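A protein chain is absent from this complex, but the other protein chains hold their places.
This part shows subunit A:
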Amino acid sequence: MFRKILLGASALALSTGLALAQAPASVDQKLEALDAAVKSAQTSGDNAWMLVSCALVLLMTGPGLALFYGGLVRSKNVLGTMMHSFILMALATVLWAVVGYSLAFSEGNAFVGGFKYLFLHGVGVDPNPDYAATIPQLTFMAFQLMFAIITPALISGAYAERIKFSAMLVYTTLWLLIVYFPMAHMVWGKGGLLNAFLGGKIPCFDFAGGTVVHITSGISALVAAIYLKPREGYQVEPMRPHSLVLSFIGACLLWFGWFGFNAGSALGAGGLATSAFVATHFGAAAAAVGWLLAEWFRSGKPSVLGGISGCVAGLVAITPASGFVDPMSALIIGFIAGVFCYFMVVVVKNKFGYDDSLDAFGVHGAGGTLGALLTGVFATNAVNNALKDPSGKALPLGLVDGNGGQILNQAIGVAIALVLGAVGSYICLKIADLTCGLRATPDQEVEGLDLSMHGEEGYNLEA
(Lines give C-alpha, C1' and ligand atoms only; values in the text may rest on other atoms or scores of the structure.)
Protein backbone atom coordinates (compact mmCIF):
# COMPACT_ATOMS: atom_id res chain seq x y z
CA MET A 1 0.00 0.00 0.00
CA PHE A 2 2.68 2.47 1.07
CA ARG A 3 4.75 1.50 -1.90
CA LYS A 4 1.87 2.10 -4.16
CA ILE A 5 1.36 5.63 -2.81
CA LEU A 6 5.05 6.38 -3.12
CA LEU A 7 5.02 5.17 -6.66
CA GLY A 8 1.97 7.27 -7.45
CA ALA A 9 3.49 10.36 -5.83
CA SER A 10 6.75 10.00 -7.67
CA ALA A 11 4.90 9.51 -10.94
CA LEU A 12 2.96 12.67 -10.24
CA ALA A 13 6.15 14.55 -9.37
CA LEU A 14 7.78 13.28 -12.51
CA SER A 15 4.96 14.31 -14.75
CA THR A 16 4.61 17.71 -13.06
CA GLY A 17 8.34 18.23 -13.34
CA LEU A 18 8.26 17.32 -16.95
CA ALA A 19 5.37 19.64 -17.56
CA LEU A 20 7.13 22.48 -15.75
CA ALA A 21 10.26 21.93 -17.75
CA GLN A 22 8.37 21.93 -21.05
CA ALA A 23 5.88 24.69 -20.36
CA PRO A 24 7.73 27.83 -21.59
CA ALA A 25 8.81 26.25 -24.87
CA SER A 26 5.33 24.96 -25.54
CA VAL A 27 3.61 28.30 -24.96
CA ASP A 28 6.12 30.09 -27.16
CA GLN A 29 5.69 27.53 -29.86
CA LYS A 30 1.94 27.76 -29.57
CA LEU A 31 2.05 31.56 -29.81
CA GLU A 32 4.34 31.34 -32.76
CA ALA A 33 2.07 28.85 -34.46
CA LEU A 34 -0.94 31.03 -33.64
CA ASP A 35 0.83 34.09 -35.02
CA ALA A 36 1.66 32.25 -38.20
CA ALA A 37 -1.91 31.00 -38.48
CA VAL A 38 -3.32 34.54 -38.05
CA LYS A 39 -0.92 35.91 -40.66
CA SER A 40 -1.73 33.12 -43.03
CA ALA A 41 -5.46 33.69 -42.55
CA GLN A 42 -5.09 37.41 -43.20
CA THR A 43 -2.96 36.74 -46.25
CA SER A 44 -5.56 34.33 -47.56
CA GLY A 45 -8.36 36.82 -47.00
CA ASP A 46 -6.52 39.82 -48.38
CA ASN A 47 -5.07 37.92 -51.30
CA ALA A 48 -8.45 36.51 -52.27
CA TRP A 49 -9.95 39.99 -52.47
CA MET A 50 -6.93 41.39 -54.28
CA LEU A 51 -6.93 38.69 -56.95
CA VAL A 52 -10.63 39.31 -57.52
CA SER A 53 -9.90 43.06 -57.69
CA CYS A 54 -7.21 42.45 -60.32
CA ALA A 55 -9.73 40.62 -62.47
CA LEU A 56 -12.36 43.33 -61.85
CA VAL A 57 -10.02 46.09 -63.01
CA LEU A 58 -9.09 44.12 -66.13
CA LEU A 59 -12.81 43.71 -66.81
CA MET A 60 -13.10 47.50 -66.92
CA THR A 61 -10.89 47.63 -70.01
CA GLY A 62 -12.16 44.54 -71.75
CA PRO A 63 -15.02 44.39 -72.28
CA GLY A 64 -16.09 47.43 -70.19
CA LEU A 65 -14.35 50.34 -71.86
CA ALA A 66 -14.22 48.56 -75.23
CA LEU A 67 -18.03 48.31 -75.23
CA PHE A 68 -18.56 51.81 -73.84
CA TYR A 69 -16.36 53.43 -76.49
CA GLY A 70 -17.26 50.89 -79.20
CA GLY A 71 -20.93 51.78 -78.97
CA LEU A 72 -20.25 55.51 -79.19
CA VAL A 73 -18.50 55.39 -82.57
CA ARG A 74 -20.00 54.78 -86.00
CA SER A 75 -20.48 51.13 -86.94
CA LYS A 76 -17.58 51.18 -89.42
CA ASN A 77 -15.16 51.86 -86.54
CA VAL A 78 -16.52 49.57 -83.84
CA LEU A 79 -13.80 46.93 -84.06
CA GLY A 80 -10.96 49.42 -84.42
CA THR A 81 -12.17 51.20 -81.31
CA MET A 82 -12.51 47.99 -79.32
CA MET A 83 -9.03 47.02 -80.49
CA HIS A 84 -7.60 50.22 -79.00
CA SER A 85 -8.64 48.91 -75.60
CA PHE A 86 -7.92 45.26 -76.18
CA ILE A 87 -4.41 45.65 -77.57
CA LEU A 88 -3.40 47.40 -74.36
CA MET A 89 -4.36 44.33 -72.36
CA ALA A 90 -1.54 42.67 -74.26
CA LEU A 91 0.93 45.47 -74.98
CA ALA A 92 0.90 47.18 -71.57
CA THR A 93 1.25 43.80 -69.85
CA VAL A 94 4.44 42.95 -71.72
CA LEU A 95 5.86 46.41 -71.13
CA TRP A 96 4.94 46.24 -67.45
CA ALA A 97 6.62 42.87 -66.96
CA VAL A 98 9.82 43.92 -68.69
CA VAL A 99 10.33 47.42 -67.32
CA GLY A 100 7.15 49.15 -66.20
CA TYR A 101 6.74 47.71 -62.73
CA SER A 102 10.34 48.52 -61.94
CA LEU A 103 10.11 52.10 -63.20
CA ALA A 104 6.94 52.66 -61.19
CA PHE A 105 7.55 50.82 -57.95
CA SER A 106 11.22 50.12 -57.33
CA GLU A 107 13.14 52.72 -55.37
CA GLY A 108 14.72 55.37 -57.53
CA ASN A 109 14.58 59.15 -57.34
CA ALA A 110 11.57 61.36 -56.60
CA PHE A 111 10.37 61.21 -60.19
CA VAL A 112 10.92 57.71 -61.48
CA GLY A 113 11.83 54.31 -60.08
CA GLY A 114 14.98 52.34 -60.74
CA PHE A 115 15.78 49.04 -62.42
CA LYS A 116 15.70 46.76 -59.39
CA TYR A 117 12.59 44.89 -60.57
CA LEU A 118 13.56 44.76 -64.25
CA PHE A 119 12.05 41.60 -65.79
CA LEU A 120 10.25 41.23 -62.41
CA HIS A 121 13.56 40.24 -60.85
CA GLY A 122 12.95 39.37 -57.20
CA VAL A 123 9.20 39.87 -57.43
CA GLY A 124 7.64 36.70 -56.04
CA VAL A 125 5.13 35.45 -53.52
CA ASP A 126 6.84 37.17 -50.59
CA PRO A 127 5.11 40.44 -49.70
CA ASN A 128 6.73 43.80 -50.23
CA PRO A 129 6.06 45.40 -46.84
CA ASP A 130 6.55 48.94 -48.20
CA TYR A 131 3.39 48.58 -50.28
CA ALA A 132 1.31 45.71 -48.98
CA ALA A 133 2.54 43.54 -46.15
CA THR A 134 -0.13 40.89 -46.31
CA ILE A 135 -0.26 39.93 -49.98
CA PRO A 136 2.33 38.44 -52.32
CA GLN A 137 4.24 41.09 -54.21
CA LEU A 138 3.18 39.32 -57.40
CA THR A 139 -0.44 40.12 -56.54
CA PHE A 140 0.45 43.77 -55.94
CA MET A 141 2.35 43.82 -59.23
CA ALA A 142 -0.59 42.32 -61.14
CA PHE A 143 -3.09 44.71 -59.52
CA GLN A 144 -1.04 47.75 -60.46
CA LEU A 145 -0.60 46.36 -63.97
CA MET A 146 -4.35 46.52 -64.56
CA PHE A 147 -4.18 50.30 -63.97
CA ALA A 148 -1.38 50.62 -66.53
CA ILE A 149 -3.67 48.86 -69.01
CA ILE A 150 -6.77 50.97 -68.61
CA THR A 151 -5.09 54.38 -68.37
CA PRO A 152 -3.77 54.59 -71.95
CA ALA A 153 -6.98 52.88 -73.13
CA LEU A 154 -8.96 55.83 -71.74
CA ILE A 155 -7.05 58.17 -74.08
CA SER A 156 -8.34 56.26 -77.09
CA GLY A 157 -11.65 58.09 -76.71
CA ALA A 158 -9.96 61.24 -78.03
CA TYR A 159 -8.32 59.84 -81.15
CA ALA A 160 -11.06 57.35 -82.01
CA GLU A 161 -12.14 56.92 -85.64
CA ARG A 162 -9.06 58.51 -87.21
CA ILE A 163 -5.71 57.28 -85.80
CA LYS A 164 -3.52 54.85 -87.71
CA PHE A 165 -3.14 51.60 -85.77
CA SER A 166 0.66 51.45 -86.00
CA ALA A 167 0.92 55.04 -84.77
CA MET A 168 -1.41 54.21 -81.90
CA LEU A 169 0.95 51.43 -80.80
CA VAL A 170 4.00 53.71 -80.92
CA TYR A 171 2.18 56.53 -79.16
CA THR A 172 0.88 54.31 -76.38
CA THR A 173 4.18 52.53 -75.74
CA LEU A 174 6.04 55.82 -75.46
CA TRP A 175 3.26 57.31 -73.37
CA LEU A 176 3.48 54.55 -70.78
CA LEU A 177 7.26 55.05 -70.55
CA ILE A 178 7.29 58.84 -70.46
CA VAL A 179 4.08 59.70 -68.63
CA TYR A 180 2.50 56.78 -66.82
CA PHE A 181 5.39 54.98 -65.14
CA PRO A 182 6.93 58.20 -63.77
CA MET A 183 3.55 59.53 -62.60
CA ALA A 184 2.71 56.25 -60.86
CA HIS A 185 6.11 56.38 -59.17
CA MET A 186 5.66 59.97 -58.02
CA VAL A 187 2.32 59.26 -56.38
CA TRP A 188 2.52 55.62 -55.28
CA GLY A 189 6.19 54.58 -55.50
CA LYS A 190 8.44 54.55 -52.44
CA GLY A 191 10.21 57.91 -52.22
CA GLY A 192 8.03 59.42 -54.97
CA LEU A 193 7.68 63.21 -54.90
CA LEU A 194 3.94 63.20 -54.16
CA ASN A 195 3.68 60.02 -52.08
CA ALA A 196 1.90 60.98 -48.87
CA PHE A 197 2.71 57.71 -47.10
CA LEU A 198 6.20 56.75 -48.25
CA GLY A 199 8.36 59.80 -47.86
CA GLY A 200 7.12 62.21 -50.53
CA LYS A 201 8.11 65.88 -50.21
CA ILE A 202 4.65 67.09 -51.27
CA PRO A 203 2.10 64.72 -49.73
CA CYS A 204 -0.75 64.41 -52.22
CA PHE A 205 -3.72 62.12 -51.54
CA ASP A 206 -4.61 59.94 -54.49
CA PHE A 207 -6.19 56.74 -53.28
CA ALA A 208 -6.82 54.96 -56.57
CA GLY A 209 -5.53 57.14 -59.37
CA GLY A 210 -7.23 60.52 -59.82
CA THR A 211 -3.95 62.13 -60.83
CA VAL A 212 -2.09 59.04 -62.04
CA VAL A 213 -4.90 57.61 -64.14
CA HIS A 214 -7.53 60.18 -64.94
CA ILE A 215 -5.76 63.52 -65.11
CA THR A 216 -2.79 62.17 -67.07
CA SER A 217 -5.03 60.31 -69.52
CA GLY A 218 -7.56 63.15 -69.75
CA ILE A 219 -5.08 65.91 -70.53
CA SER A 220 -3.16 63.62 -72.88
CA ALA A 221 -6.43 62.95 -74.65
CA LEU A 222 -7.09 66.66 -75.09
CA VAL A 223 -3.62 67.20 -76.58
CA ALA A 224 -4.15 64.21 -78.89
CA ALA A 225 -7.55 65.48 -80.04
CA ILE A 226 -6.11 68.90 -80.87
CA TYR A 227 -2.96 67.48 -82.50
CA LEU A 228 -4.91 65.04 -84.66
CA LYS A 229 -7.50 67.63 -85.72
CA PRO A 230 -11.17 66.76 -86.10
CA ARG A 231 -12.47 63.70 -87.92
CA GLU A 232 -13.33 64.01 -91.63
CA GLY A 233 -16.74 65.62 -91.82
CA TYR A 234 -16.85 66.67 -88.16
CA GLN A 235 -19.85 68.99 -87.51
CA VAL A 236 -21.00 68.42 -91.12
CA GLU A 237 -21.87 64.74 -91.32
CA PRO A 238 -23.91 63.13 -88.60
CA MET A 239 -21.71 61.12 -86.23
CA ARG A 240 -24.28 59.51 -84.03
CA PRO A 241 -23.28 56.70 -81.65
CA HIS A 242 -24.03 53.48 -83.53
CA SER A 243 -25.18 51.49 -80.51
CA LEU A 244 -25.98 52.97 -77.14
CA VAL A 245 -26.96 49.46 -76.10
CA LEU A 246 -23.30 48.43 -76.26
CA SER A 247 -22.30 51.62 -74.45
CA PHE A 248 -24.84 50.93 -71.75
CA ILE A 249 -23.49 47.45 -71.09
CA GLY A 250 -19.95 48.83 -71.12
CA ALA A 251 -20.73 51.59 -68.64
CA CYS A 252 -22.42 49.18 -66.24
CA LEU A 253 -19.38 46.89 -66.44
CA LEU A 254 -17.19 49.92 -65.68
CA TRP A 255 -19.28 50.67 -62.61
CA PHE A 256 -18.99 47.03 -61.52
CA GLY A 257 -15.25 46.79 -62.18
CA TRP A 258 -14.59 50.07 -60.42
CA PHE A 259 -15.23 48.36 -57.09
CA GLY A 260 -11.99 46.47 -57.73
CA PHE A 261 -10.27 49.64 -58.88
CA ASN A 262 -11.08 51.67 -55.75
CA ALA A 263 -11.84 49.18 -52.98
CA GLY A 264 -8.97 47.03 -54.22
CA SER A 265 -6.67 50.01 -53.76
CA ALA A 266 -6.99 49.38 -50.02
CA LEU A 267 -4.64 46.47 -50.85
CA GLY A 268 -6.49 44.34 -48.32
CA ALA A 269 -9.94 43.14 -47.43
CA GLY A 270 -10.48 45.22 -44.29
CA GLY A 271 -12.62 48.18 -43.29
CA LEU A 272 -10.82 50.60 -45.58
CA ALA A 273 -11.81 48.49 -48.58
CA THR A 274 -15.45 48.64 -47.47
CA SER A 275 -15.22 52.38 -47.00
CA ALA A 276 -13.80 52.83 -50.50
CA PHE A 277 -16.41 50.44 -51.91
CA VAL A 278 -19.30 52.46 -50.48
CA ALA A 279 -17.78 55.82 -51.47
CA THR A 280 -17.30 54.52 -55.02
CA HIS A 281 -20.89 53.42 -55.33
CA PHE A 282 -22.28 56.62 -53.83
CA GLY A 283 -20.10 58.79 -56.05
CA ALA A 284 -21.30 57.03 -59.20
CA ALA A 285 -24.95 57.17 -58.16
CA ALA A 286 -24.95 60.86 -57.23
CA ALA A 287 -23.11 61.80 -60.42
CA ALA A 288 -25.63 59.97 -62.60
CA VAL A 289 -28.39 61.94 -60.86
CA GLY A 290 -26.44 65.19 -61.24
CA TRP A 291 -25.74 64.78 -64.96
CA LEU A 292 -29.33 63.72 -65.70
CA LEU A 293 -30.80 66.67 -63.82
CA ALA A 294 -28.50 69.12 -65.60
CA GLU A 295 -29.39 67.60 -68.95
CA TRP A 296 -33.10 67.45 -68.25
CA PHE A 297 -33.06 71.07 -67.18
CA ARG A 298 -30.99 72.28 -70.15
CA SER A 299 -32.16 70.20 -73.09
CA GLY A 300 -35.53 68.99 -71.93
CA LYS A 301 -34.89 65.23 -71.90
CA PRO A 302 -32.88 62.97 -69.58
CA SER A 303 -30.97 60.59 -71.87
CA VAL A 304 -29.56 57.13 -71.25
CA LEU A 305 -26.21 58.31 -72.62
CA GLY A 306 -26.36 61.15 -70.11
CA GLY A 307 -27.02 58.78 -67.24
CA ILE A 308 -24.17 56.43 -68.06
CA SER A 309 -21.78 59.29 -68.82
CA GLY A 310 -22.67 60.78 -65.46
CA CYS A 311 -21.96 57.58 -63.58
CA VAL A 312 -18.53 57.30 -65.23
CA ALA A 313 -17.79 60.95 -64.37
CA GLY A 314 -18.69 60.25 -60.75
CA LEU A 315 -16.52 57.13 -60.65
CA VAL A 316 -13.63 59.18 -62.01
CA ALA A 317 -14.07 61.97 -59.47
CA ILE A 318 -14.43 59.66 -56.48
CA THR A 319 -11.34 57.64 -57.44
CA PRO A 320 -8.71 59.77 -55.65
CA ALA A 321 -11.06 60.36 -52.71
CA SER A 322 -12.50 56.88 -52.27
CA GLY A 323 -10.24 55.75 -49.40
CA PHE A 324 -10.33 59.07 -47.58
CA VAL A 325 -13.94 60.27 -47.47
CA ASP A 326 -17.14 59.25 -45.74
CA PRO A 327 -20.29 58.26 -47.65
CA MET A 328 -21.97 61.68 -47.42
CA SER A 329 -18.90 63.42 -48.83
CA ALA A 330 -18.90 60.85 -51.63
CA LEU A 331 -22.48 61.84 -52.51
CA ILE A 332 -21.46 65.50 -52.66
CA ILE A 333 -18.34 64.84 -54.75
CA GLY A 334 -20.31 62.66 -57.14
CA PHE A 335 -23.14 65.13 -57.62
CA ILE A 336 -20.79 68.03 -58.32
CA ALA A 337 -18.83 65.85 -60.76
CA GLY A 338 -21.98 64.90 -62.66
CA VAL A 339 -23.03 68.51 -63.19
CA PHE A 340 -19.49 69.78 -63.84
CA CYS A 341 -18.60 67.13 -66.44
CA TYR A 342 -21.93 67.65 -68.21
CA PHE A 343 -21.02 71.29 -68.52
CA MET A 344 -17.51 70.45 -69.77
CA VAL A 345 -18.74 67.99 -72.39
CA VAL A 346 -21.79 69.83 -73.65
CA VAL A 347 -20.84 73.49 -73.35
CA VAL A 348 -17.06 73.86 -73.17
CA LYS A 349 -16.15 71.35 -75.87
CA ASN A 350 -18.51 72.90 -78.39
CA LYS A 351 -17.28 76.39 -77.55
CA PHE A 352 -13.66 75.47 -78.34
CA GLY A 353 -14.43 73.13 -81.23
CA TYR A 354 -11.83 70.42 -80.53
CA ASP A 355 -12.95 66.95 -81.55
CA ASP A 356 -12.49 64.86 -78.39
CA SER A 357 -14.56 62.19 -80.10
CA LEU A 358 -15.74 60.28 -77.02
CA ASP A 359 -15.06 62.94 -74.37
CA ALA A 360 -12.01 61.42 -72.72
CA PHE A 361 -10.96 64.89 -71.55
CA GLY A 362 -14.39 66.16 -70.58
CA VAL A 363 -15.02 63.13 -68.37
CA HIS A 364 -11.60 61.90 -67.22
CA GLY A 365 -9.53 65.09 -67.31
CA ALA A 366 -12.21 67.32 -65.85
CA GLY A 367 -13.64 64.74 -63.44
CA GLY A 368 -10.16 63.67 -62.29
CA THR A 369 -9.09 67.25 -61.60
CA LEU A 370 -12.27 68.01 -59.71
CA GLY A 371 -11.96 64.81 -57.68
CA ALA A 372 -8.31 65.40 -56.80
CA LEU A 373 -9.07 68.90 -55.51
CA LEU A 374 -12.20 67.85 -53.61
CA THR A 375 -10.16 65.07 -51.97
CA GLY A 376 -8.21 67.88 -50.29
CA VAL A 377 -11.50 69.22 -48.97
CA PHE A 378 -13.23 66.06 -47.80
CA ALA A 379 -10.39 63.68 -46.79
CA THR A 380 -10.76 62.77 -43.13
CA ASN A 381 -8.81 60.68 -40.65
CA ALA A 382 -12.09 59.27 -39.41
CA VAL A 383 -11.96 57.14 -42.56
CA ASN A 384 -8.23 56.74 -43.10
CA ASN A 385 -5.87 57.03 -40.13
CA ALA A 386 -2.72 55.73 -41.80
CA LEU A 387 -0.94 59.06 -41.32
CA LYS A 388 0.11 59.43 -37.68
CA ASP A 389 2.30 61.82 -35.71
CA PRO A 390 5.20 60.35 -33.66
CA SER A 391 2.92 59.91 -30.62
CA GLY A 392 0.60 57.73 -32.70
CA LYS A 393 -2.23 60.25 -33.06
CA ALA A 394 -3.91 60.33 -36.48
CA LEU A 395 -3.00 63.49 -38.40
CA PRO A 396 -5.72 65.70 -39.91
CA LEU A 397 -6.08 65.05 -43.65
CA GLY A 398 -8.27 67.52 -45.51
CA LEU A 399 -10.13 70.78 -44.97
CA VAL A 400 -12.89 69.04 -43.02
CA ASP A 401 -10.22 67.92 -40.55
CA GLY A 402 -8.95 71.49 -40.34
CA ASN A 403 -6.02 70.98 -42.71
CA GLY A 404 -6.87 73.46 -45.44
CA GLY A 405 -3.30 73.45 -46.72
CA GLN A 406 -3.91 70.00 -48.18
CA ILE A 407 -5.90 71.59 -51.00
CA LEU A 408 -2.68 73.32 -52.11
CA ASN A 409 -0.82 69.99 -52.07
CA GLN A 410 -3.60 68.48 -54.14
CA ALA A 411 -3.39 71.40 -56.57
CA ILE A 412 0.37 70.85 -56.96
CA GLY A 413 -0.27 67.18 -57.68
CA VAL A 414 -2.90 68.16 -60.25
CA ALA A 415 -0.55 70.67 -61.86
CA ILE A 416 2.28 68.15 -62.14
CA ALA A 417 -0.06 65.58 -63.69
CA LEU A 418 -1.43 68.16 -66.14
CA VAL A 419 2.00 69.37 -67.24
CA LEU A 420 3.55 65.91 -67.44
CA GLY A 421 0.51 64.59 -69.33
CA ALA A 422 0.33 67.49 -71.77
CA VAL A 423 4.04 67.71 -72.56
CA GLY A 424 4.54 63.93 -72.54
CA SER A 425 1.55 63.36 -74.78
CA TYR A 426 2.78 65.96 -77.27
CA ILE A 427 6.25 64.38 -77.45
CA CYS A 428 4.77 60.91 -77.96
CA LEU A 429 2.38 62.18 -80.65
CA LYS A 430 5.22 63.94 -82.45
CA ILE A 431 7.44 60.83 -82.45
CA ALA A 432 4.57 58.61 -83.59
CA ASP A 433 3.75 61.13 -86.31
CA LEU A 434 7.35 61.28 -87.56
CA THR A 435 7.84 57.50 -87.53
CA CYS A 436 4.47 56.16 -88.71
CA GLY A 437 2.29 59.08 -89.70
CA LEU A 438 -0.36 59.61 -87.07
CA ARG A 439 -3.57 59.83 -89.02
CA ALA A 440 -5.30 57.41 -91.28
CA THR A 441 -5.64 58.76 -94.83
CA PRO A 442 -8.97 60.43 -95.65
CA ASP A 443 -9.89 57.39 -97.78
CA GLN A 444 -9.13 55.00 -94.94
CA GLU A 445 -11.11 57.16 -92.56
CA VAL A 446 -14.14 57.28 -94.84
CA GLU A 447 -13.94 53.53 -95.36
CA GLY A 448 -13.74 53.04 -91.60
CA LEU A 449 -10.90 51.77 -89.43
CA ASP A 450 -12.38 48.26 -89.19
CA LEU A 451 -11.75 47.60 -92.86
CA SER A 452 -8.81 49.88 -93.53
CA MET A 453 -6.74 48.95 -90.45
CA HIS A 454 -7.90 45.46 -89.58
CA GLY A 455 -9.48 44.03 -92.74
CA GLU A 456 -12.74 43.01 -91.13
CA GLU A 457 -16.16 44.32 -90.20
CA GLY A 458 -18.02 44.32 -86.91
CA TYR A 459 -21.40 43.49 -88.37
CA ASN A 460 -21.75 41.07 -91.25
CA LEU A 461 -25.52 40.82 -91.19
CA GLU A 462 -25.77 38.94 -94.47
CA ALA A 463 -23.14 36.39 -93.51
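Worth pointing out:
Quick note on the criterion: contacts are C-beta pairs under 8 Å (C-beta built on N, C-alpha and C of every residue); 3 or more make two chains touch, one makes a residue touch a chain; residues count from 1.
To be clear about the criterion, contacts and distances are computed from a predicted model.
Chain not shown in the complex: UniProt lists it as "P-II family nitrogen regulator", one of "PyrK family protein", "NADH-quinone oxidoreductase subunit J", "P-II family nitrogen regulator" or "ABC transporter permease". Touching the missing chain, out of A:L305, A:A411 or A:I431, is residue A:L305. The missing chain, though absent from the display, is touched by one residue of A:V347, A:A386, A:L408 or A:V446; that residue is A:V347. Interface residues of subunit A facing the missing partner chain: 238-241, 299, 301, 303, 305-306, 309, 345-347, 349-350, 359.
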